[in-house]
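One structure, pasted below without further comment.
Missing here is one protein chain; the remaining ones are kept as they sit in the complex.
Which chain is which? They are A, B, C, D, E, F, G, H and I, in the order written, and residues in each are numbered from 1.
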Amino acid sequence: MLFHVRMEVRIPHDMDAEVKADIVAREKAFAQEVQRSGRWPHLWRVVGEYANISIFDVESNDALHELLSGLPLFPYMDIAVTPLAKHPSDVNA
Amino acid sequence: MLFHVRMEVRIPHDMDAEVKADIVAREKAFAQEVQRSGRWPHLWRVVGEYANISIFDVESNDALHELLSGLPLFPYMDIAVTPLAKHPSDVNA
Amino acid sequence: MLFHVRMEVRIPHDMDAEVKADIVAREKAFAQEVQRSGRWPHLWRVVGEYANISIFDVESNDALHELLSGLPLFPYMDIAVTPLAKHPSDVNA
Amino acid sequence: MLFHVRMEVRIPHDMDAEVKADIVAREKAFAQEVQRSGRWPHLWRVVGEYANISIFDVESNDALHELLSGLPLFPYMDIAVTPLAKHPSDVNA
Amino acid sequence: MLFHVRMEVRIPHDMDAEVKADIVAREKAFAQEVQRSGRWPHLWRVVGEYANISIFDVESNDALHELLSGLPLFPYMDIAVTPLAKHPSDVNA
Amino acid sequence: MLFHVRMEVRIPHDMDAEVKADIVAREKAFAQEVQRSGRWPHLWRVVGEYANISIFDVESNDALHELLSGLPLFPYMDIAVTPLAKHPSDVNA
Amino acid sequence: MLFHVRMEVRIPHDMDAEVKADIVAREKAFAQEVQRSGRWPHLWRVVGEYANISIFDVESNDALHELLSGLPLFPYMDIAVTPLAKHPSDVNA
Amino acid sequence: MLFHVRMEVRIPHDMDAEVKADIVAREKAFAQEVQRSGRWPHLWRVVGEYANISIFDVESNDALHELLSGLPLFPYMDIAVTPLAKHPSDVNA
Amino acid sequence: MLFHVRMEVRIPHDMDAEVKADIVAREKAFAQEVQRSGRWPHLWRVVGEYANISIFDVESNDALHELLSGLPLFPYMDIAVTPLAKHPSDVNA
Partner (left out) sequence: MLFHVRMEVRIPHDMDAEVKADIVAREKAFAQEVQRSGRWPHLWRVVGEYANISIFDVESNDALHELLSGLPLFPYMDIAVTPLAKHPSDVNA
């Protein structure tokens, strides 16, 4: 089941540089692990912003929330979730 | 080069039913032709709306505008375009 | 799987009265049938508006879109869908 | 009398960790006590957000405000209240 | 129980003049009847707009919706309802 | 002359507790003094928010600004002022 | 007493040309009469829009609403009113 | 003196096709004449929209409004004007 | 050439009181000097807000930006500029 997710990162400017580096490193490792599991099939950078647009493929709403709230950057992001359905004109559907 | 495009269809309620059916049919044929060309790799329905979220893969801004403005439903859609870049955590990039 | 859905009805003022009465009657019948199936557990009127807030319990995003787009009033509604998850403080979860 | 309430938690990033843990624990205890009293029949997590959507069943506007303003997290939340009425198509009404 | 209600009138420009005059006359009669019943204690015009700000005193959310949806202008108004509570600094409370 | 005023309190989370208590106490005393003078005939709490909706009855715009900017909480509030006029359907006007 | 008023004209595209010309001519005559009375001391065009920004000098909120609602274009305008007060740095005040 | 102007075209769907073609043709001729005069140095299409972003170089606000309001499509456009100044980092300034 | 400018002051709550008093005093002196030069013909307080609405009369966009960015409060204000033109119904134009 597919979900469109937009994440906008808003790290406070006064966060300690080492703490920040650690969070960002753990975010990357976690994101890559989820991608390899097949549950995060697309991850794009929004041009000009510290933000991404992603597609998630998960079994349920609960699974998606568990995954997103587990992201190390979760407390510092504005996240918007849009459920997706099959489009009748999709040639691959 | 990837672009994120959100299209919201707003066909006037008083449009002639046959005219509408013809436009919608031509839209579908055109959309499927572009998908098969590889320039429209993803097309999803937004749940609960007469809207889609799409990813386009085109060579330039001009090519994208030519493609979008050629859609039979173009005069009846609100379209928002977001340029995408490679994400540093993308395992496939 | 639960979804929060807000529907705002915007029937054109110049719609034929009989056509409107027919659509509204079919909407009510359809809504009650879905409620009885257990997939629409809550349906409330928003005070002062021709709008409702609903909770749907469906197996997938596709099922929800199929259901919503099948509503007779679908072409005349603004619909916003919010996926819900289990809350950690919910005593019934 | 039913009210739809959306609460969005915005705890300042520089809040002391122990203070925060204490507030969150008291919030949970209080929320569960109110749920058990029957005045907070539904509590859902909004997917991807530190937010909830709730239904309250109280005797008056004053009772609702007293309850909400008594939440330990009240000073750190954006709250939006929408009064609900019986829907004419509700099969349970 | 008090509610703050803002009503903005949006009568279609092509409404028949007699139909409009009839609706507006019935609206006025109904509004005055409800005021005299004590359930609509305040009614003010918003300067520069075809809109009003009102205070209603009703026994429940359902009673308020029944009242508002019974206004002859209801199909032509945008209405926003805000529940009010007693203020701790109110000298009359 | 009547004005509708919405005040939303936004006290910084790091304000000293004693300073805050003092400001809030002076706000209450000032608000009650103005109410007793007849210039602040209505003061309601917005349910679920640290906000109020008020009606002021003053002789001029200058008098209203002098009054509002004299509130001890003025530096910590978002205030929106709407001028009101007599409504043609008001039975008391 | 001064008020800042922004008026945005939205004449329906299908209005009869003669009717429109008549309304616009009466609007101009009325506006000039009010200006000459001293109650409309400033009237500016917003560059690029069919809109104006005006300053009114009237004795009360009621007088302002009576004036604005008497404008021949009133049913076709979006109007926003902002009360003004003397500024402490105004050298002419 | 430079101005940034965004124009969004909203031609009513029921406009007669010949009338529309005539307006669009006159718009193009007028736009090209102004460009050749040097007062409209840049004109770009916004990708995916029936809209443009333009830079105008005119002697005054009045001159800009006269020019914009003279565009044949003026009654059918939403126009937003932003005054521009020399940037201190501009290597050509 | 006239410009409409709205300035909203947002001084950080933790600014040192002496620093703030100094900035505000210099702002007032500067504002009065510009007013006396004839380039700031109108300055009004927005009722209920730490904000002003002003009219500037300057020779160019560059002159306006130089003036506004020279205000001592410039780093602490949200400023919105609207170019004005002569109105065809203005009896003084």
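Please note the rule applied: a contact is a pair of C-beta atoms (placed from the backbone, for glycine too) under 8 Å apart; a residue touches a chain by one contact, two chains touch by 3 or more.
Note that the coordinates shown come from a computational prediction; the quantities given were computed from them, not determined experimentally.
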Omitted-chain contact residue, chosen from B:Glu33, B:Asp62 or B:Asp78: B:Asp62
Where the unshown chain meets chain H, residue by residue: 2, 4, 27-28, 31-32, 35-36, 42-47, 52-53, 55, 82-92
Residues in chain A touching the chain absent from view: 13-14, 45, 47-50
Residue numbers in chain B that touch the chain omitted from display: 1-3, 60-62, 64-66, 81-86
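Following the convention adopted for this analysis, only the chains that are shown with their structure count from here on.
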Chain pair with more C-beta contacts, A-B versus F-G: A-B
Inter-chain centre distance, chain C versus chain F - centres from mean C-alpha coordinates, in Å: 40
Between chain E and chain A, distance of the C-alpha-averaged centres to the nearest whole Å: 45
Per-residue multi-chain contacts in chain H, two or more chains: 14, 61, 64-65, 81
